[in-house]
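The complex appears here minus one protein chain, its other protein chains still in place.
Moving on to subunit A:
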Amino acid sequence: MTQAEIKLCSLLLQEHFGEIVEKIGVHLVRTGSQPLRVIAHDTGTSLDQVKKALCVLIQHNLVIHRVHKRGVVEYEAQCSRVLRMLRYPRYIYTAKTLYSDTGELLVEELLLNGKMTMSAVVKKVADRLTETMEDGKTMDYAEVSNTFVRLADTHFVQRCPVVPATENSEPGPPPPAPTLVISEKDMYLVPKLSLIGKGKRRRSSDEDATGEPKAKRPKHTSDNKEPIPDDGIYWQANLDRFHQHFRDQAIVSAVANRMDQTSSEIVRTMLRMSEITTSSSAPFTQPLSSNEIFRSLPVGYNISKQVLDQYLTLLADDPLEFVGKSGDSGGGMYVINLHKALGCLATASLESVVQERFGSRCARIFRLVLQKKHLEQKQVEDFAMIPAKEAKDMLYKMLSENFISLQEIPKTPDHAPSRTFYLYTVNIPSAARMLLHRCYKSVANLIERRQFETKENKRLLEKSQRVEAIIASMQATGAEEAQLQEIEEMITAPERQQLETLKRNVNKLDACEIQVDETIFLLESYIESTLKRQ
């Protein structure tokens, strides 16, 4: 794990779980797999606190436990999973766009709690939705369950590995830690539950309670005592499926930018058809025939078969090679080159970064070297039509920041500099990794700056919170306008100004984090796909 990643993990853990969990988590990320007592000893925290922290981390799928030989249980942190915490708002927003408020709240609860049973999460979401509804209306459990089942069917949520059911007559002492297993076919199997009930408001008065039929009351008030029907079956959000969705979105919008709306719709249809048949790590989708695509186009699109064929040919001939033709049967078999598409997206990010940091002439040189693969100094000057001195300066600037690298080709075995070719080239995976590292560092800087700003104005923030609380309580008890005015004036105008500035800055920094995370996602997906190909 690089230093930048560790720093970012530390900041994320601290913001979400507090200092103690952060200390334990960072220690595990740094040192790998460790047993309990070694962690306590090395971090200097009490055993009790280490246990607490580990329970929280395991609950949120950030740490896994394994039984090693001689019965020692070791804990290992998953650094990449910790970094995903940055992306939680994006997951929740995606669920909202696909499955509206119910889906949004379901995914939010699952992400906030790590893992939950279906009955627990359905109940909680129903309660939350009931809160927001008008008085007298409640949210039915059945509706929430339906959305949950849909989420499971489209693989957005998945079951957690379960404790294997062993018989009690097993000889010997039980193992110190359960080894959790899950089989592929069980992962999206929804247990048959009959969840009957309605959401309950938190501030339910007696009228509400008596309004419900008597049979339902025991379920709400005492379900601690009742056995939960799906006890032991926990669900978690399936982040890979969300990533697949983001990747599809990125490809579709890239096609839309490059060509037009119709071609992007065609690509979207193709991706949708391959959702189930192609695994997320495949380099290209299964071949789809043009007839199939024609049949699966969305209902609103009335393009004729010939037009569709023309579009497909255009897409296949495009130099970016998002779509490839793999055969002629069925009117033409087409695949989407996922690996190439991700590579194009990553390259586009690199180009854009070079352009924004060094200027458009540097960007021209960069694109030139990308296109021609290897170029000598003299050739760069000629092709780019930039004077030698400036070209040299720009090349060296990009070289020092590792966007461009040098390839030596010796003419003689002794590698004498006068008899060696030095060629400039762009090594895309390596440049992508470098940029990813910078992104991690950026996000860490952003979070630190935001925390600094908040800390600077802590006193003022607390004061404004107190004033708001006072105003709220006074309004509840019915106060006059004049009194409220007086209280509001406790915060002076310059202080208000300061608060405004603070709010604006914090919003800006937060928005930056979210957008840097989008770049991080693209680069990570690309690097992952290069790894899988090997």
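Going forward, a residue touches a chain if its C-beta (ideal position, glycine included) is under 8 Å from a C-beta of that chain, and two chains touch if they have at least 3 such contacts; residues count from 1.
One rule holds in what follows: contacts and distances are computed from a predicted model.
UniProt lists the omitted chain of the complex under the protein name "DNA-directed RNA polymerase III subunit RPC7 isoform X1" (options: "Phospholipid-transporting ATPase", "AP-3 complex subunit beta", "DNA-directed RNA polymerase III subunit RPC7 isoform X1" or "Neutral alpha-glucosidase AB"). Within the set A:P319, A:P417, A:G478 or A:P494, the residue that contacts the chain not displayed is A:P417. Remark: the omitted chain is touched by one listed residue; of A:G32, A:G327, A:G359 or A:P410 this is A:G359. Only one of the listed residues, A:M1, A:V72, A:I470 or A:I527, touches the absent chain: A:V72. One of A:M133, A:V163 or A:M490 touches the chain omitted from the figure, and that residue is A:V163. Seen from subunit A, the chain kept out of the figure touches residues 15-21, 35-38, 40-41, 44, 46-49, 51-56, 58-60, 65, 67, 70-73, 88-90, 92-93, 96, 108, 112-114, 163, 173-174, 176-178, 180, 224-225, 227, 232, 234, 356-359, 377, 388-389, 392, 416-419, 422, 507-508, 510-515.
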